[in-house]
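With one protein chain held back, the other chains of the complex are shown just where they sit.
Moving on to chain A:
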Amino acid sequence: MLDTDFFRRWMTAVAASVEREANHLTELDSAIGDADHGSNLQRGFAAVTEVLEKDAPATPGAVLTLAGRQLISTVGGASGPLYGTLLRRTGKALGDDDAVTGTQFAQAFAAGVAAVGQLGGAQAGDKTMLDALLPAAEALATSFDGAAEAARAGAVATVPMQARKGRASYLGERSIGHQDPGATSSALLMEALAATATDGVGA
(Lines give C-alpha, C1' and ligand atoms only; values in the text may rest on other atoms or scores of the structure.)
Protein backbone atom coordinates (compact mmCIF):
# COMPACT_ATOMS: atom_id res chain seq x y z
CA MET A 1 0.00 0.00 0.00
CA LEU A 2 1.08 3.59 -0.68
CA ASP A 3 0.48 5.83 2.31
CA THR A 4 0.39 9.60 2.78
CA ASP A 5 4.07 9.72 3.63
CA PHE A 6 4.95 8.00 0.34
CA PHE A 7 3.30 10.79 -1.65
CA ARG A 8 4.84 13.49 0.52
CA ARG A 9 8.27 11.94 -0.01
CA TRP A 10 7.61 11.75 -3.76
CA MET A 11 6.91 15.48 -3.90
CA THR A 12 10.05 16.22 -1.84
CA ALA A 13 12.08 14.04 -4.20
CA VAL A 14 10.69 15.92 -7.22
CA ALA A 15 11.62 19.24 -5.60
CA ALA A 16 15.19 18.02 -5.04
CA SER A 17 15.47 16.68 -8.58
CA VAL A 18 14.08 19.84 -10.18
CA GLU A 19 16.49 21.89 -8.07
CA ARG A 20 19.41 19.75 -9.27
CA GLU A 21 18.31 19.83 -12.93
CA ALA A 22 17.02 23.41 -13.09
CA ASN A 23 19.86 24.69 -15.24
CA HIS A 24 19.53 21.79 -17.66
CA LEU A 25 15.76 22.34 -18.00
CA THR A 26 16.26 26.04 -18.59
CA GLU A 27 18.96 25.30 -21.18
CA LEU A 28 16.58 23.01 -23.07
CA ASP A 29 13.89 25.67 -22.80
CA SER A 30 16.15 28.42 -24.12
CA ALA A 31 16.61 26.41 -27.33
CA ILE A 32 12.90 26.25 -28.21
CA GLY A 33 11.00 28.15 -25.50
CA ASP A 34 11.38 31.15 -23.24
CA ALA A 35 14.17 29.90 -20.96
CA ASP A 36 12.19 29.77 -17.73
CA HIS A 37 11.18 26.12 -17.33
CA GLY A 38 13.86 25.26 -14.77
CA SER A 39 13.37 28.30 -12.57
CA ASN A 40 9.57 28.09 -12.82
CA LEU A 41 9.47 24.47 -11.65
CA GLN A 42 12.11 25.15 -9.02
CA ARG A 43 9.96 27.91 -7.55
CA GLY A 44 6.79 25.79 -7.85
CA PHE A 45 8.07 22.63 -6.21
CA ALA A 46 9.90 24.55 -3.46
CA ALA A 47 6.50 26.09 -2.65
CA VAL A 48 4.92 22.62 -2.76
CA THR A 49 7.42 21.24 -0.22
CA GLU A 50 6.78 24.23 2.01
CA VAL A 51 2.99 23.99 1.97
CA LEU A 52 3.04 20.20 2.52
CA GLU A 53 5.15 20.74 5.62
CA LYS A 54 2.94 23.54 6.88
CA ASP A 55 -0.50 22.02 6.21
CA ALA A 56 0.43 18.34 6.68
CA PRO A 57 -2.44 16.92 4.57
CA ALA A 58 -3.74 13.61 5.98
CA THR A 59 -4.36 11.45 2.89
CA PRO A 60 -2.54 10.63 -0.38
CA GLY A 61 -5.30 12.37 -2.31
CA ALA A 62 -5.00 15.50 -0.18
CA VAL A 63 -1.21 15.62 -0.65
CA LEU A 64 -1.48 15.64 -4.44
CA THR A 65 -4.49 17.97 -4.55
CA LEU A 66 -2.71 20.53 -2.38
CA ALA A 67 0.53 20.15 -4.35
CA GLY A 68 -1.34 20.74 -7.62
CA ARG A 69 -3.13 23.78 -6.31
CA GLN A 70 0.15 25.23 -5.10
CA LEU A 71 1.78 24.74 -8.53
CA ILE A 72 -1.07 26.55 -10.27
CA SER A 73 -0.72 29.52 -7.94
CA THR A 74 3.07 29.82 -7.85
CA VAL A 75 4.64 28.78 -11.16
CA GLY A 76 3.57 31.62 -13.46
CA GLY A 77 4.23 29.73 -16.71
CA ALA A 78 2.22 27.11 -18.60
CA SER A 79 3.89 24.29 -16.65
CA GLY A 80 2.03 25.50 -13.51
CA PRO A 81 -1.51 24.77 -14.67
CA LEU A 82 -0.34 21.67 -16.59
CA TYR A 83 1.51 19.98 -13.71
CA GLY A 84 -1.01 21.44 -11.28
CA THR A 85 -3.86 19.80 -13.17
CA LEU A 86 -1.94 16.51 -13.36
CA LEU A 87 -1.45 16.34 -9.59
CA ARG A 88 -4.81 17.79 -8.62
CA ARG A 89 -6.80 15.43 -10.85
CA THR A 90 -4.73 12.47 -9.73
CA GLY A 91 -5.31 13.50 -6.10
CA LYS A 92 -9.04 13.90 -6.61
CA ALA A 93 -9.25 10.48 -8.28
CA LEU A 94 -7.54 8.93 -5.23
CA GLY A 95 -10.39 10.08 -3.00
CA ASP A 96 -10.15 10.11 0.81
CA ASP A 97 -8.43 6.78 1.50
CA ASP A 98 -5.60 6.75 4.08
CA ALA A 99 -3.55 4.53 1.79
CA VAL A 100 -4.00 3.39 -1.80
CA THR A 101 -2.93 0.37 -3.84
CA GLY A 102 -0.53 0.60 -6.75
CA THR A 103 -3.42 -0.18 -9.07
CA GLN A 104 -5.57 2.60 -7.62
CA PHE A 105 -2.70 5.02 -8.05
CA ALA A 106 -2.00 3.92 -11.64
CA GLN A 107 -5.65 4.48 -12.54
CA ALA A 108 -5.76 7.86 -10.82
CA PHE A 109 -2.55 8.94 -12.52
CA ALA A 110 -3.94 7.95 -15.92
CA ALA A 111 -6.95 10.19 -15.19
CA GLY A 112 -4.56 13.01 -14.30
CA VAL A 113 -2.63 12.59 -17.55
CA ALA A 114 -5.89 12.58 -19.52
CA ALA A 115 -6.85 15.87 -17.83
CA VAL A 116 -3.52 17.40 -18.93
CA GLY A 117 -4.29 16.37 -22.51
CA GLN A 118 -7.71 17.95 -22.26
CA LEU A 119 -6.40 21.19 -20.77
CA GLY A 120 -3.64 21.77 -23.30
CA GLY A 121 -5.32 20.10 -26.26
CA ALA A 122 -2.11 18.20 -27.06
CA GLN A 123 -1.75 14.62 -28.27
CA ALA A 124 1.03 12.08 -28.44
CA GLY A 125 3.66 13.24 -30.95
CA ASP A 126 3.11 16.96 -30.45
CA LYS A 127 6.47 17.28 -28.62
CA THR A 128 5.06 18.01 -25.17
CA MET A 129 5.14 16.56 -21.66
CA LEU A 130 2.46 14.11 -22.80
CA ASP A 131 5.06 12.27 -24.88
CA ALA A 132 6.66 11.25 -21.57
CA LEU A 133 3.51 11.03 -19.44
CA LEU A 134 1.33 8.90 -21.71
CA PRO A 135 3.78 5.96 -21.95
CA ALA A 136 4.62 6.40 -18.25
CA ALA A 137 0.97 6.15 -17.24
CA GLU A 138 0.62 2.97 -19.23
CA ALA A 139 3.75 1.41 -17.72
CA LEU A 140 2.78 2.49 -14.20
CA ALA A 141 0.12 -0.23 -14.21
CA THR A 142 3.03 -2.70 -14.11
CA SER A 143 5.89 -1.05 -12.19
CA PHE A 144 7.39 2.22 -10.94
CA ASP A 145 10.73 1.50 -12.60
CA GLY A 146 8.97 0.73 -15.86
CA ALA A 147 7.12 4.05 -15.66
CA ALA A 148 10.39 5.94 -15.11
CA GLU A 149 12.02 4.18 -18.04
CA ALA A 150 9.04 4.80 -20.30
CA ALA A 151 9.04 8.50 -19.39
CA ARG A 152 12.77 8.82 -20.03
CA ALA A 153 12.45 7.08 -23.41
CA GLY A 154 9.43 9.25 -24.21
CA ALA A 155 11.40 12.41 -23.47
CA VAL A 156 14.31 11.33 -25.69
CA ALA A 157 11.84 10.47 -28.44
CA THR A 158 10.75 14.13 -28.59
CA VAL A 159 14.12 15.15 -30.12
CA PRO A 160 13.19 14.48 -33.79
CA MET A 161 9.62 15.73 -33.34
CA GLN A 162 8.29 19.06 -34.61
CA ALA A 163 6.45 21.01 -31.88
CA ARG A 164 2.74 21.46 -32.47
CA LYS A 165 1.77 23.05 -29.14
CA GLY A 166 2.99 25.93 -27.03
CA ARG A 167 5.58 28.55 -27.77
CA ALA A 168 7.94 26.05 -29.45
CA SER A 169 5.32 25.49 -32.18
CA TYR A 170 6.01 29.03 -33.49
CA LEU A 171 9.45 27.74 -34.48
CA GLY A 172 8.01 25.19 -36.89
CA GLU A 173 10.72 22.94 -38.31
CA ARG A 174 13.37 24.69 -36.25
CA SER A 175 11.98 22.95 -33.17
CA ILE A 176 13.25 19.64 -34.59
CA GLY A 177 16.47 18.33 -33.03
CA HIS A 178 15.82 19.61 -29.50
CA GLN A 179 14.53 17.59 -26.56
CA ASP A 180 11.30 18.99 -25.16
CA PRO A 181 11.81 20.59 -21.73
CA GLY A 182 8.33 19.60 -20.50
CA ALA A 183 8.82 15.96 -21.46
CA THR A 184 12.20 16.11 -19.73
CA SER A 185 10.76 17.41 -16.45
CA SER A 186 7.99 14.81 -16.70
CA ALA A 187 10.69 12.14 -16.81
CA LEU A 188 12.17 13.68 -13.63
CA LEU A 189 8.76 13.39 -11.98
CA MET A 190 8.55 9.68 -12.79
CA GLU A 191 12.18 8.98 -11.87
CA ALA A 192 11.55 10.59 -8.49
CA LEU A 193 8.52 8.34 -8.09
CA ALA A 194 10.59 5.20 -8.80
CA ALA A 195 13.31 6.37 -6.42
CA THR A 196 10.73 7.00 -3.69
CA ALA A 197 9.35 3.49 -4.14
CA THR A 198 12.86 1.96 -4.02
CA ASP A 199 13.61 3.85 -0.82
CA GLY A 200 11.29 1.44 0.86
CA VAL A 201 8.74 2.45 3.46
CA GLY A 202 5.86 2.98 1.06
CA ALA A 203 6.61 0.02 -1.19
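We take it that a residue touches a chain if its C-beta (ideal position, glycine included) is under 8 Å from a C-beta of that chain, and two chains touch if they have at least 3 such contacts; residues count from 1.
One rule holds in what follows: contacts and distances are computed from a predicted model.
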Per UniProt record, name of the chain withheld from view ["Type-4 uracil-DNA glycosylase", "PTS-dependent dihydroxyacetone kinase phosphotransferase subunit DhaM", "ABC transporter permease" or "Glutamyl-tRNA(Gln) amidotransferase subunit A"]: "PTS-dependent dihydroxyacetone kinase phosphotransferase subunit DhaM"
Touching residue (missing chain; options A:57, A:77, A:135 or A:154): A:77
Touch residues of chain A, complete complex, unshown partner: 36, 40, 69, 72-73, 76-78, 80-82, 84-85, 88-89, 92, 115, 119-120, 166-167
